[in-house]
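Below you will find the structure I want to go over with you.
One protein chain is absent from this view; the other protein chains keep their places.
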Amino acid sequence: MFVLLTCLFFAVLVTLLVIYAAFRYRRTAPGEVGSTLEGNTLLEIGWTTIPLMIALVMFAWGAVVYTNYRIAPKDTLDIYVVGKQWMWKLQQPNGKREINELHIPVNRDIKLIMGSEDVIHDFYVPAFRVKMDVVPGRYNTMWFRPTKIGKYHFFCSQYCGTNHAVMGGWVTVMDPADYAAWLSDEAADSNPAAAGEKLFTQLACVTCHLANGTGRAPSLNGVYGAKVLLADGSIVVADDAYIRESILQPKAKIVAGYQPVMPTFQGLVTEEQILNLTAYIKTLQSQPVPAKGAGIAPAAAGKK
Amino acid sequence: MHRTGELYGQFETLEQQKDSATLGMWIFLVTEVLFFGGLFLTYTVNRHLYFTAFGVGGNMLDLKLGATNTVVLIASSFTMAMSVWAAQTDRKKLLPLFLTLTLILGCVFLGIKYVEYKQKFDHHLVPGHSFDLTYRINHPTPGDSPKELEGERKEIEDAIQTEAAGTPQERLVALNAHTQLYFSLYFGMTGLHALHMIIGAGLLIWVIRESLKGRFTAAYNTPIEIVGLYWHFVDIVWIYLFALLYLINRHAV
Partner (left out) sequence: MSTASTANVGPALKMPEKHYLNATYGIRSWLLTTDHKRIALLYLVSVTFFFFIGGFFAMMIRLHLLTPSGYLLTADTYNRMFTMHGVAMIFFFLIPSIPAILGNFLIPLMVGAKDLAFPKVNLLSWYIYIVGGCFTLYSMVTGGLDTGWTFYTPLSTVYSNSAVAPAVVGIFITGFSSILTGLNFLVTVHTMRAPGMTWFRLPLFVWAHYATSVVMILGTPVIAITLGLAAMERVFGLGFFNPAMGGDPILFQHLFWFYSHPAVYIMILPAMGVISELIPTFARKKLFGYHFVAAASLAIAVIGFLVWTHHMFLTGQSTYAAIAFSFLTFLVAIPSAVKTFNWTATLFGGSISFDTPMLYAFGFLGLFLIGGLTGLFLGCLGVDMHVHDTYFVVAHFHYIMVGGAVMGYLGGLHFWWPKITGRMYPEWLARIAALILFVGFNLTFFPQFVLGYLGMPRRYHVYPPEFQVYNVMSTAGASILAVGYLLPMIYLTWAAFYGKVAGNNPWPATGLEWTTASPPPTENFAATPVVTWEAYDFHNRPDLGLDVPAGHPGIVPAHGDD
């Protein structure tokens, strides 16, 4: 605020001076010349030292804020964060993991210890006024203390390739009691398919498995129970076991025409969650299958 | 702008022309310092991070050849200085002689460099897919002295211990990567230097031809002077390269 007001003051001051001078000293006759005024050393010294003092105040204030930011307090809740193209994996102290979401209790000092699996990313929470680069080959830490319960956007804020702009999520600041409850169990959803659908978005499956078949991964519409053509020419049936394997060991079976880029969710999903996801994928049987990008074996292929 | 005699049209006097040429060459050399400087900085940072690996790499360089090259270049700087003296004192016969000596010494340098590079190539020390710092000790040739090979093997084994934790195999891979970094910088820096030598050789050939025509006198010898400046600079860069690449953490030969 100090910076804004000072800058505003000088901006307005100089602008007004220029406008005033332009009007007061406008030319009134074609051959007119200006005065012989060439300089004033005292004025020069004045308008060098005064801005310098103001600048130093801005500098010092900012340096203090920054130094506090770089030195985390002692008793922090430590969250481990890994950024990779193009998602965030966050782990709570008790090992519970999240993807693109961070649940934290209010009025606690939270420290994020961050690394990158590939390129440089940046974890930025505008509402908290904090960010820090996430650099491969080193750990960077940042800390903050949320003071209001609510949901706050976070963004990736260092250009990292194709999906830099969608590599964000939500920080949920909760009452400490709610946080403790959340931490210790996953509130069971009575409807597995609905839970699965939420997971499908939460775990970012939806970013690659586009329903219309134009994504980097095949559409899952109609795939449950169907025959799938693999890259090596063989055909398998997409049953529960196939879906489970695809989530935990995605490189085991690659669908024909696709790249082996799916990350594994081993350790990131519980068995219960896999069941929920499978239940959801089952509900996609009735969805329209796109002409291209389905991964389902064409009827003729079985005849080779 | 046309030329009348040695005076180019944009200049008023020969003195102005000489001042401009000399200042121009000095400024150009400053840019060269900054150019090499970036490489030197990268080298320094990496040497600090991977001191042992860089020591291993440095000891794989042939100190005898490197030292010979240093002497050769210093001698060539001497003959270059003599050329400038010959030009300034109107010694029209000595001038092309000293310039040619400089050129020959420069070519000797490049020849020795070629031998060194070939050696590195044979030992699989050129960065890339086939880089392997253990190649030489695993594939000894008749020419290699057993004592030298034993020394190298011991050095590599000691260096593996200094790499960050992991299985010995993983540490060897890390040492290989860090030594490859050393050799990338070795080839980058000496290669860039050699390129400048080649350009310098070209300049010398041009100036030898002109001097044989009797063009340079006590009154007008600016090209000799600025080629001399360039040549001395290339020499100084080599001195630094020799010290940084060959001499730091050098074991007894």
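Letters A and B mark the chains as written, and numbering starts fresh at 1 in each.
Note that contacts are C-beta pairs under 8 Å (C-beta built on N, C-alpha and C of every residue); 3 or more make two chains touch, one makes a residue touch a chain.
Because the structure is predicted, anything quoted here is derived from the model rather than measured.
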Of B:Glu6, B:Glu32 or B:Asp132, the residue that touches the missing chain is B:Glu32
Missing-chain contact among A:Val130, A:Leu183, A:Cys208 or A:Ile254 belongs to A:Val130
Logged for subunit A, residues touching the omitted partner chain are 3-4, 7, 10-11, 14-15, 17-18, 21-22, 24-40, 43-44, 47-48, 51-52, 55-56, 58-59, 61-67, 69-71, 85, 118-120, 122, 124, 126-127, 129-133, 135-138, 140-141, 153, 155-166
Note that subunit B touches the chain not displayed via residues 1, 9-12, 16, 19-20, 23-24, 27-28, 30-32, 34-39, 41-42, 45-46, 49-50, 127-129, 174, 177-178, 180-181, 184, 188
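By our rule, only the chains that are shown with their structure count from here on.
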Rounded to the nearest Å, the gap separating the Cα centres of subunit A and subunit B is 48
